[in-house]
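Taken from a larger complex, these chains appear in their original positions, while the remainder are omitted.
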């Protein structure tokens, strides 16, 4: 099992926990809804990436390990929802972890399949934000990628740390960890200090 | 015309009626909205299945019979909306019929295209619940698959009745009918008795 796969499965597990806890907290769903939302959050980004790469069937669906890890994350979150909720901000942390891991693994996969630089950075970002966007649409929230403190930007940065060195023939595992770390730090700072990207000059009067 | 195709077109018609009636009742749409929502409800599940199978262009889009049957269902529901609404629960019954038929035909198609056992059961389920999920997102409801009494579970059961015998070389039309029947019965019992799957220990205080 390669390091990339391990990181990808870790991201899958983190997003499954996050999606399932969202289902418990935001929408009070039953066990099926909890596991389904966990799985969609965990697998959605990779599926969108593989559709845009034309690499069908998507790896995250055809490889049973992703399905099992995603379902397990959903079930764990269901069983331990009371404990996990007590951990302050655990939903946010799992989301930030998934975001960081998927930004770099998604970008690495796009590079591997021959996408251009701009496309590979975007695909890393889409892998990272895609599952959470589907989650938000399904529970009827405005998606984090549109509304939240620094959500797409850390993913873009993380993906760029993987794609740009690879473009110059200097790719490697080091950059994967640097990229994921940078994404995680920026995202958590964004949440902690409620930093937003600039708002438009006209419309930003009041939220 | 094979039996599988007939069942698939019946499911398409049932979901088109359901989606179009939802458009009439829940959202008071005009004729275009009614037919569009009927067609998306009818064709969405099969399109999602074929994307995940990598079998593009999707059969339900490239084969004109699906398009015609879906459009016809939408138009019939538009024309007869007053009569169909009087029939108590007709929306629910059409939905349950589409769910049952698509669970088995979707699973059969996944097996035919060489999907693994787990994937084939999931693909049957996704075919069954996919169109209704798109319908609910478009009219801004929390999707049935997340919130409703037993919605994904009967589809899973129906799909399993098709996939597991096929795995042991004993597939056949009998199991298709058994699977669809089992799905229909469980779904209608779920609706009739308002049976929910278990709720999480923490969050289930009040709806």
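Just so it is clear, A and B label the chains in written order, and each chain counts residues from 1 on its own.
Quick note on the criterion: a residue touches a chain if its C-beta (ideal position, glycine included) is under 8 Å from a C-beta of that chain, and two chains touch if they have at least 3 such contacts.
Remember, predicted model here, so these are calculated numbers, not experimental data.
Student: Count every copy of the one sequence in the whole complex, not only the 2 placed here.
Tutor: My count of identical chains over the entire file-defined complex is 3.
Keep this in mind: only the chains that are shown with their structure count from here on.
Student: Could you work out how far subunit A has to rotate to sit on subunit B, using CA atoms and steps of 5 degrees?
Tutor: 120
Student: Which integer distance in Å separates the CA centroid of subunit A from that of subunit B?
Tutor: That gives a centre separation of 29 Å.
Student: Looking at the complex, which residues from subunit B come into contact with subunit A?
Tutor: Against subunit A, subunit B makes touches at 51-54, 56, 115-116, 118-119, 122, 133, 137, 140, 142-143, 145-147, 150-153, 196-204, 206-207.
Student: Show which residues of subunit A lie in contact with subunit B when the two form their complex.
Tutor: 23-25, 27-34, 36-37, 47, 51, 56-58, 61-62, 64, 67, 78-79, 81-82, 85, 137-140
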